[in-house]
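Every protein chain except one is present and positioned as in the full complex.
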């Protein structure tokens, strides 16, 4: 949280680094000690006392936060971190105490953390969340999607207003594959399914097991790939695997800048396997005041796909810090602090 | 270079400055070495006292050392969660495993004549241990500490794989997240520099503690080379050196 000041100059950093290296062994140890008591890290085991003793304990779940603080979390990909910063900074601008829990992991992990109250606000994508909760749902509108989610959501959780901004998962093929099988941006996943036996599909490891992944591709489109290659959530592993053709198709986010840069082709999804994917905060009911809810909804009202594309571009291509990008955008729409 | 992409610009999601990460990293790496040393000294002395104890202890330590850090981490998640404690417990065990043989061999290598002389001067067993055996074992103990700290500092980064508990290692995750190879380079270089600096501090410490030894030369070179090796091998090397 220190680096959001102004862009600091190189020499100052270097000097700081040099001084620090000199003092490392003693001073840094002490600094680290005092810092850990107040930092965001979860204390160990004892916290499970709030989670009830009867439930079998999930070792990968975290601990509950201090009361009075809103914990905003993110999944383990860049856009989720940006969204965490956008929503979190908007809360801060209203004078609300915010604690960040970035890069937690996949939805499989974050959902559990919001449910047990250790994360209060998580920027979600409505269709992807619904598919995680209900494999068979196929809503036809944003409102129906929200309703369907609420029906399946844990009673302690609720969805706030969806934003217009959309970022779907997609099945995207590389340029070689598109040329080889004559696939264009008008082609569908079903067209790829015809040659499925020759295709290696890549995606984040959980893509292999979740509905919006191999199981859904099989049940909706009859696509059974030759094999699956575990990569990352639309990150550099995915992009380089597509580029060097070690996978022919992969799960890429539709806002990803690499699609145009590398001439990847995103296949149409007429059966809406990847459904709607509007940004929509999932929150724990107990953790938010009406003011906080209003602040979050105000952000969603302004956030459109163009804004999301621009912020992703600034972070991934221009290498700006996500927090700076989030603050700049909030200021530009009049929600900054 | 624009905005936050500089070599020392740490992404905000890590919630710490570069200096802060170094602090946490050293804390996560050095506390285990400290605890390891505190446990290894009495344990080593026991092994010297009761010779039959040493072979089984050596066996257990060799086996423990073979358990990969990642395995150790994920086993502990069940008990201590994805926390820094989970990272520090295995590092403590590894330190212990390296230090016990180093201490045992160091203390054992003190010649019998020296011990007899000490006894003749009227030193009791405790005094003899503290004033004669331990100081003479310092080079071997420091050699062990060098192995323990170097591997500890490098292994903390693996904690990044279990929920961002890897201090400077978390930069590697962010390098992937934001396509910023600079961060990976920063992480590797900083960790390596920290390890080398700590190593230098330990060498200086040994020189200060053992003014009677030659400053450089064969023994120091041998100890330095021994730092590349795992404990039991090193114990064998030190045994060679002692004989």
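When the chains are written out, they are named A and B in that same order, and each has its own residue count from 1.
Convention: a residue touches a chain if its C-beta (ideal position, glycine included) is under 8 Å from a C-beta of that chain, and two chains touch if they have at least 3 such contacts.
Please note the rule applied: contacts and distances are computed from a predicted model.
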item: Omitted chain (choose from "L-serine dehydratase", "histidine kinase", "Carbon-monoxide dehydrogenase medium subunit" or "ABC transporter permease") - UniProt protein name; value: "ABC transporter permease"
item: Shown chains touched by the chain that is not drawn here; value: A, B
item: Which of A:152, A:180, A:194 or A:209 contacts the chain that the document leaves out; value: A:209
item: Of B:27, B:80, B:133 or B:151, the residue in touch with the unshown chain; value: B:151
item: Missing-partner contacts on chain A, residue numbers; value: 56-60, 105-106, 108-109, 112, 202, 204-206, 208-209, 227, 229-231, 236-237, 240-241, 243-244, 246
item: Chain B residues touching the omitted chain (full complex); value: 62-63, 65-71, 74-75, 77-79, 147, 150-151, 153-155, 157-158, 160-162, 169, 172, 175-176, 181, 184-185, 187-188, 191-193, 195-196, 199, 221-222, 224-230, 232-233, 236-237, 240
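Heads up, the rule we're going with is that only the chains that are shown with their structure count from here on.
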item: Distance between chain centroids, defined by C-alpha means - chain A, chain B (Å); value: 38
item: Residue ranges of chain A touching chain B (in the complex, touch as defined); value: 1-4, 7-8, 10, 13-14, 16-17, 20-21, 24-25, 28-29, 31-33, 35-36, 39-45, 47, 59-60, 62-63, 74, 76-78, 81, 84-85, 100, 102-105, 232, 235-237, 315-316, 318-324
item: Contact set on chain B toward chain A in their complex; value: 2-20, 22-24, 26-28, 30-31, 77-86, 163-165, 173-174, 176-180, 193-194, 197-198, 201
